[in-house]
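One protein chain is absent from this view; the other protein chains keep their places.
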Amino acid sequence: MGYTDIIARYSDKPGGLIEAFHAVQKELSYLPEEVIVEAARIFNVPVAQAYGVASFYSMFSTKARGKNIIRICESAPCHVAGAAEVVAAIEAELGIKAGESTADGSFALELTECVGQCQATPVITINGKAYLDVNPAKIREILAEYK
Amino acid sequence: MVNLTVDGIKISVPEGSTILQAAKEVGVSIPTLCYHPDQAVKANCRVCVCEVEGNRLLQAACAMPVFEGMTVKTRTPKVLEARRTILELILANHPQDCLNCIRNGNCELQSLAEEFAIRDNPFENKVRGLPKDFSTPALFRDPDKCVLCRRCIEACSVIQSVNALGLEGRGVHSMVVPTLGKDLLESPCIMCGQCIHACPVGAIGENEQIDEFLAALADPNKIVVTQIAPAVRVAIAEEIGMTTGDMPMNVFVQGLRQIGFDYVLHTNFTADLTIMEEGNELLKRLKEGGTLPMFTSCSPGWINFCETFYPDLTNNLSTCKSPQQMFGSLVKTYWADKMGIDPANIYSVSIMPCVAKKFEAARPEMCSSGYRDVDLVLTTREIGRLFRMSGLDFNKLPGADFDPWMGKYTGAAVIFGASGGVMEAALRTVYEVVTGNTLEDVNFTVTRGITGIKEAEVDLNGTVVKVAIANGLANARKLMDQVRAGESPYHFIEIMACPGGCIGGGGQPITKANVKRVERIDAIYVEDEACEMRKSHINPEVTAIYEDFLHEPLGHKSHELLHTHYHNANKKFL
Partner (left out) sequence: MAEEMRIVLRNYGKIDPLKIEDYLAQGGYKALEKARSMGQAALIDDVKKSNLRGRGGAGFNCGMKWSFAASATADQKYVICNADEGEPGTYKDRLIMENDPQSLLEGMAICAYAIGANQGYIYCRGEYPQVIEILNQAIDQAKAQGLLGDFDIEVRSGAGAYVCGEETALIESIEGSRGEPRFKPPFPPVQGLWAKPTIVNNVETFANIPVIVDKGGAWYADIGNPAYPGTKVFTLTGDVNNRTFFEVPTDTTIRALVFKFGGGIRGGKKFKAVQIGGTSGAFIPESLLDTQVAFDAMSAIGATLGSGATFVLDETRDLVDVSTRIAKFFEHESCGKCAPCREGTARMHELMKKLNEGKGSSKDVALLEKLGRVMSYSCLCGLGQAAPAPVLTTIKHFPADYNAKLM
């Protein structure tokens, strides 16, 4: 399904722009310029405004990024539980820094704030799925699921 | 009425008033930064915070409505500490280059820093170092100076319905950016410059060309000729500390000669000429079933708007060039010939209330004289700076006359500077030309004023001509949508991009409030009343140019020099 059709599914939802962005991102992993322009047209808002929305929320990216999005929580409870070591381990495993994507386009690594799984810190999520009590030793195995 | 106490002073104010308004009534002026008298409440700068008894939180005076029994304190230690700290925070990421800033001496943030005696800012100065945007010939953006008050966004979206500006990002990384974070030229910006008036600081300004002007003056081979747009005289006074409208025209002319212009002529001459051409174009369209309604074409911001948003309606635009460009093509042909001057040596400078005029002059097609028709456009503000640079005392300066052939004008040209003026001027001439009668009263007051959309009807020998006038592009959009839908009842529509018309143009002295625009409009009509001639077709120099050179309105020469064509891909041609 092309992005126009995806966006159009939400056109009768008042304020459905954000839902439409989520749906497109599920397919494309980010929001290319033409998607923002098209969504603005469909929801009848100025492009400048749609872009303002796309660039406001941290789950949206207006730049191309890897397909599998790894997000590492660095909020205080994860911070004291050793999130920094987990970040370092993933960076080493993928050969990229936080905020970057792998050259083959398979992974994007992002720092994030609390994901609400604080019963077992540190926590990472991959494409929204949470991994609890993560430590550097577990990283390779977790990432293998997505390779 | 609501009773409250402000700084110990009891007062009654209408329900729905804000603390800011109530305080003003008792002579307490609360400092503001994001507040704009003609815009929606923003409450985002927090500089206006006050104490309201019973509330731990300080309240933004610009937004907080008064209530019965309210006790407000506007200058407690808590309030002053908050305001000064907020100013320190804003100043700490602001470039500390006031001396080089285009708004030096006319900046709301600079004034606040002075009023609050901000000296040693405890926060380290950290400027983001964002690139400036000089993509358009009309205006620039300097995002480092932006204080994120968002007034420009409202001017661009609500007042102009252009929506070229928006927000990007979040928190300390958020910025005001043109569409999709690109540069202005790639955005739908129509270069009206209303954002410049809205900006409290120097984050947006005209593309200043004083250096080019001084270089031209210094070139012994160049004969520097100027034209003054109708809306400039009433406002230039504000630039040099005089009351709006108080600059006599002959003193203004003297001033221009003093700063080095070799010849001083007037755009008003070509404004009268525009009426001859445009009036006849309208009559021709009415008679021959041409595209109607016909739109005026004097306002380059409006032309950009039509080309950008209504490319399907560019045939409705009058093919008449704007008075600036008519002047440009004539000064290097007709006038050069009359004066015996080689047009190659003429450096044609126009003084405009407008920044879009800088873009208009740069359009590739604007060279029908065989040269660049207008070499340089200076705004009213730039001329103000040149006047101040020259140290002229306008109270003592003797008057001077315009140079011949393109310096005479009528009151009809003068009113081009105000919304409705082109329409009124056209009606004065069209009525007399069609009916053969002399107007008893030349004042069509129904076309005047700052109302967004005005309409009128004129009976021309049994044919009722319906006209409409819009100022500000959000208003224009309403009329355009009607035309596009095939439901427009009008024959002739005047549109000025800027609220109030050219007196409120993007190149005029910084105009925060609409009341200033109204003062300028009043001054325009005072000048019109004072003119001996008030109808374009009786201007003797207009008569002369048709006799000697153009021969007839809409004739061959006119077509070549005074008319133009439009694009449907605005700006891409630059």
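Order of writing sets the chain letters: A and B. Residues in each chain are counted from 1.
What we mean here is this: a contact is a pair of C-beta atoms (placed from the backbone, for glycine too) under 8 Å apart; a residue touches a chain by one contact, two chains touch by 3 or more.
Computed from a predicted model, the values in this text were never measured in an experiment.
The chain that is not drawn here is touched, among residues B:5, B:93 or B:482, by B:93. Checked against the hidden chain, the listed residues B:6, B:20 or B:49 yield one contact partner: B:49. In the complete assembly, the contact with the undisplayed chain comes from B:63, out of B:2, B:26 or B:63. Where chain A meets the chain that is not shown, the touching residues are 13-19, 21-22, 43, 45, 49, 52-53, 56-60, 73-80, 112-121, 125, 128. Interface residues of chain B facing the missing partner chain: 41, 43-47, 49, 56-58, 60, 63, 65, 78, 81-82, 85-86, 89-90, 92-93, 122-124, 147-148, 167, 169-174.
Convention: only the chains that are shown with their structure count from here on.
Look at where the CA atoms of chain A average out and do the same for chain B: the two points lie 45 Å apart. For chain A in complex with chain B, the residues that touch the partner chain are 33, 36-37, 46-49, 51-52, 55-58, 62. The residues of chain B lying in touch with chain A in their complex are 157, 163-170, 177-181, 187.
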